[in-house]
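One chain of protein is taken out of this complex; the other chains stay put.
Up next, chain A:
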């Protein structure tokens, strides 16, 4: 029973202590020893989390099961090995993340798929013009994108994050030498935040936000079909797009055959909404995004790094846990 209730925990309420220590340890080891001797150590750490992370194991299995059913590809069905493989992929992505922060992963080592010329628009904003929104995902390695954007391009990028967990990563990132990237902890959209974001866009800065995690507090979520089952997705990115009248692009960074591929594409060119259709529009965008994610999952099936219960449509909002910010509303 107790196990069952923890199953229902919202991802944002779960402490990322485990992965924080894992990252800290690997960061330390990497600095001291370099990457190669760390690999067996990483196997050990990942094995530890695999053995004791019953909840995460269950969630990974469910994801792999849904992916196999949805795609009709039976070779994707979960096995002990494939579930462990997904844990390992996560461990590896942590190493890559640190490499990226240290500037060891060069832009030239990454293949860029950018049919719509998103990067060009990003570069152009160094000379002015209005910024745009990048929606990222926890499929693949979000951090590599961020690090590359920062180290390779020097483009002002504001990363909007929901949780208090971020404090851990901030500490680690500043230890890794990253000072320019602007992480903004956003617990609720309010008038002052909107103005701030709008001004940043006007200055040519870009905003980055994850499209695949529902924020804890304000419950702005929309249920859409993902891999054949209803799943709650955040409304946040699409609300921002509509409110700020800002083009949206999608970003995804997958490791395929040992090499990173960054996929960029335009998603919404000129968001405009009528208040009567707003809800339907948001749902439509979220559904299109879920479809996009499903397609990308097939490119890198084991790089789905959402280890929390994902298809939790009617999960009650947990009482405020370690998040200190309370919901704020601009009006009734």
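The criterion applied here is as follows: a residue touches a chain if its C-beta (ideal position, glycine included) is under 8 Å from a C-beta of that chain, and two chains touch if they have at least 3 such contacts; residues count from 1.
Here, contacts and distances are computed from a predicted model.
Asker: Could you tell me which of "Phosphopantetheine-binding protein", "Sulfate transport system permease protein CysT", "NADH-quinone oxidoreductase" or "40-residue YVTN family beta-propeller repeat-containing protein" is the UniProt name of the chain missing from the displayed complex?
Answerer: "Phosphopantetheine-binding protein"
Asker: In the full complex, which of A:82, A:198 or A:306 touches the chain missing from this view?
Answerer: A:198
Asker: Can you tell me which of A:113, A:203 or A:278 touches the chain that was removed from the display?
Answerer: A:278
Asker: Could you please point out the chain A residues that touch the chain left off the display?
Answerer: With respect to the unshown chain, the touching residues of chain A are 189-195, 198, 239, 243-244, 274-275, 278, 328-332.
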